[in-house]
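Removed from the display is one protein chain of the complex; every other protein chain stays in position.
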Amino acid sequence: MLRLEKRPQPSAFWSWLTPLIAVVVTMIAGGLLFGALGKPPIEAIRTIFWEPIFGEFSFYYRPQLLVKGAPLVLIAIGLSLGFRAGIWNIGAEGQYIIGAICGAAVGLAFYPTESWVIFPLMVLAGALGGWAWAMIPALLKVRFGTNEILVSLMLVYVAEQLLAAMALGPLKNPEGFGFPGSRNLQQYPSAHNAEIITGSGMHWGVVAALVAVIFAYILLNRHILGYHIRLTGQAPRAARFAGVRPRLLILFCLGASGALAGLAGMFEVSGPTGQISIDFNVGYGFTAIIVAFLGRLHPVGIMLAGLLMALTYIGGEIAQSNLGLPAAAIQLFQGMLLFFLLAVDVLTNYRVWLTSTEAA
Amino acid sequence: MKLTNLLTGAALALGLATSAVAQDKTKVGFIYVGPIGDGGWTYEHDKGRLAVEEHFGDKVETVYQESVPEGADAERAITQMALQGADLIFTTSFGYMEPTLSVANKFPNVKFEHATGYKTAPNMSVYSARFYEGRAVQGHIAGKMTKSNIVGYIASFPIPEVIRGINSAYIHAKKVNPDVEFKIIWAYTWFDPAKEADAATALIEQGADVILQHTDSTAPQAAAEKAGNVITFGQASDMGEYAPMPRVSSIIDNWAPYYIARTQAVMDGTWETVNTWDGIGAGMVGIGEISDAVPADVKAEALAMKDAIASGEYNPFTGPLKKQDGSDWLAEGETADDGTLAGMNFYVEGLEGDIPQ
Partner (left out) sequence: MDLSSINPILLLASLMVAATPILIAALGELVVERAGVLNLGVEGMMITGAICGFAVAVETGSPMLGFLAAAAGGALLSCLFALLTQFALANQVASGLALTLFGLGLSSLMGQGYVGIKPPPTAKLDIPLLGDIPVLGPILFAHDVMVYVGLALVVAVWAFLKYTRGGLVLRAVGENHDAAHALGYKVVRVRVMAILFGGACAGLGGAYISLIRVPQWTEGMTAGAGWIALALVVFASWKAGRVLLGAYLFGGVTVLQLNLQAAGVDIPVEYLSMSPYLITILVLVIMSADRSRAPASLGRIFHASG
């Protein structure tokens, strides 16, 4: 029988090794899957993990890793603050949508005026939008004790409907021949979140993600608020004696994650995507939850996890068109990666013993 | 995301290199918005791809990527195909218009074909099908067959293509049955089987005995079959598994001839930018077999109309026609110009309700 014993401290050794184990196991299992589908297994794995970084066209894919990874990291950093304190915001997808709508709406309101103030205003609107959307579950929790997991999840659906309404109504491009969707912000220089250095993939969202990682690191390790967050997650009762004000913490954690998710949405709509459309959101808010956990809720870990997720997306796309792998196989492969990563995490927090008698 | 000199330079060099290597094989790429197993829109495009493979055999290599979200992901997928040495890339959804244009600017040596959009470039064509021609035939059959004089129409999004279909069907139903009435439901989806089933059921319960659909699943067919005595038409694909009842005919998207012709043009070096809008005549819009549930005389009339449209003898939008508000649109014998049709945002006279804004 296997017996688990909780470690007094999560093992630093295992917390670095387990992700590697998971990736290797996924490669093996994925290879078997691709082989079963009649595709060359090693070639497929190589395409997914190697091609985007070191392959022939990596000069194009490397920047794309940043483009794809940035929103994931930005959202996940915000979520991880709350998750550490036991505050579960799983509605980042909704905050992301609202951030995008607010940011785009501000930009479009100025169209076609050109001015340098427009973009900063959009950034502000995006962050505020996401923040306000996250304040709904936060205030309800503080005031009525309502479960924030469920309220934030419900608000995702509301935000999706609102997005459709905006794309078909107020924000619809008046010159778009009646098609749903807003004007393309990429063609409106003042509102365009362009690459800072062309060809680098570095747009302002990438910068924001990096800044968020650094800030979160300092906050958690050097600041009293970070200490409170960690303490609340580990020992809620002790935290209260230590002077933590739980309500303020809830408002801060949900608000911060909402604002960051809103920012991510705003940078995405004004940059890579370019316009508000019915299918604008592609699940970054949900994927970011997974990224937060894969990164062990640690800022640096989240950055690496975000890049790993981006790698499987981009590598998976290459494998699809080069090897004819179905999109479903890639989805399954990502699912496996997550399962293994989550499963091996047990080694970080628990010691595994082999015992002869059944555990109590 | 953005055009970069660096990228263009590198891509050009690579483009030249790869085209030299792969001279014997023409590489054709396809970007799909849905999974190839959707049984409708993407499924038919993929049938076109397979037809290209079959037609040219060893001379072509096709690649595809399915379920590509519109936006940033699409731009990357298209760029990636171009980088991998594709000579011709078909992007098969309206939402790919901006990404396709942007990639086309970066890869001047690669040819691009965008479906259902309106922007072109020296190396980017657009193509679309005149589905409304098929709708005319459906409208005729619907007007003749309905006993309750209520025709249900499951519309997807209020865009010109869908509005054209509604108008075309209505004009021809009305022509043979002045009492006909259209009930229209906007489903706000191209594909959501459960919702489509609900929409069809709602229409049937309100007395419709003919269902036309501009959404892609067979759910309305099944709902009609369950209700009995309701006829339907296949959409995008033939949906022949529901023939002879309730499915009495269908509009089939047939992209194969176009894809083969364009691939041939690339091979011959004769490819140039075109704005193709083909209908029944060119074979891009197919009319699925009209089943025996339709009386012989109606079937004969429908086929005659199909032939007249195919030969160019008859245009489904021929005056006299008025707009819904009663203002004149087309005078006697006048036919609609493509510009008006492309941006159509009004109902013709007789249709009730407003187009959602």
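Note that the chains take the letters A and B in the order they are written out, and that residue 1 is the start of every chain.
The working rule: contacts are C-beta pairs under 8 Å (C-beta built on N, C-alpha and C of every residue); 3 or more make two chains touch, one makes a residue touch a chain.
Predicted model only: the values in this text are computed from it and were never measured.
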Shown chains that the omitted chain touches within the full complex: A, B
Residue of B:Pro122, B:Pro178, B:Gly207 or B:Pro320 touching the missing chain in the full complex: B:Gly207
Chain not shown: contacting residue from A:Asn147, A:Gln187, A:Asn221 or A:Gln234: A:Asn147
Touching residue (missing chain; options A:Ala109, A:Leu162 or A:Leu225): A:Leu162
Option touching the unshown chain, where A:Val123, A:Ala138 or A:Leu338 are the choices: A:Leu338
Touching residues on chain A - with respect to the absent chain: 4, 6, 37, 88, 90, 136, 140, 144-147, 149-151, 153-155, 157-158, 161-162, 164-165, 168, 286, 289-290, 293, 326-336, 338-339, 342-346, 349-350, 359-360
Chain not shown, touching residues in chain B: 34-35, 37-39, 43, 152, 183-188, 191-195, 197-199, 201-203, 205-208, 217-219, 222, 237, 241-242, 352-354, 356
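As a convention for this text, only the chains that are shown with their structure count from here on.
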Residues of chain B defined as touching chain A within the complex: 1-2, 4-7, 10, 14, 29, 35-36, 63-67, 69-73, 75-77, 79-81, 83-84, 94-95, 98, 118, 157-160, 163, 188, 342-345, 356-357
Residue numbers on chain A that touch chain B, as the complex places them: 56-57, 59-61, 64, 67-68, 164, 168-169, 177-181, 184, 186, 194-195, 198-199, 201, 203, 268, 271-275, 277-280, 282, 314, 317-318, 320-322, 324, 326-328
